[in-house]
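So, chain A:
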Amino acid sequence: MPDLGKYAEAVLSSYAVSIALIAGLIVVSVLRANRVSKQLQEIENKVKSNG
Partner candidate 1 sequence: MNLNALWEYANPKKFIQTTDRVLPWVAGLAALSLVFGLIWGFFFTPEDYRQGSTVKIIYLHVPSALMAINAWMMMLVTSLVWIVRRHHVSALAARAAAPVGMVMTVIALITGAIWGQPMWGTWWAWDPRLTSFLILFLFYLGYIALWEAIENDDTAADLTSILCLVGSVFALLSRYAVNFWNQGLHQGASLSLDKEENVADVFWYPLLVCIAGFALLFIALVLLRTRTEIRARRMRVLLARERMGA
Partner candidate 2 sequence: MIALLIRDFRLAMRAGGGFGLGLAFFLIVVTLVPFGVGPQSTLLATIAPGILWLGALLACLLSLDRIFALDWEDGSLDLLATSPLPMEALVTIKALAHWLTTGLPLVLAAPVFALLLNMPTEGYRPLIISLLLGTPALSVIGTFGAALTVGLKRGGLLLSLLVLPLYVPTLIFGAEMARRGAEGFDTTTPLLMLAGITCGTIALLPFASAAVLRVNLR
């Protein structure tokens, strides 16, 4: 861990907030991608079996 001096708080909070936001964005995107592709698969199967 480098010595950040008197600005430690500012630097650390910047990294924390940014990484949290990026991680959140990635998690939301991936979860939605999985959910939608699963739902679509279900509907495609249903449509195919119907006709």
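For the reader, a short list of remarks on this structure follows.
Going forward, a contact is a pair of C-beta atoms (placed from the backbone, for glycine too) under 8 Å apart; a residue touches a chain by one contact, two chains touch by 3 or more; residues count from 1.
With respect to how the candidates were assembled, all candidates are chains of the complex that A comes from, given by their letters.
Being a predicted model, the structure only gives us computed values, none of them experimental.
The candidate list 1 or 2 contains one chain touching chain A in this complex, and it is 1.
Taken together, the chain A residues at the contact with candidate 1 in this complex read 1-8, 10-11, 13-15, 17-18, 21-22, 24-26, 29-30, 32-33, 36-37, 39-40, 43-44, 47.
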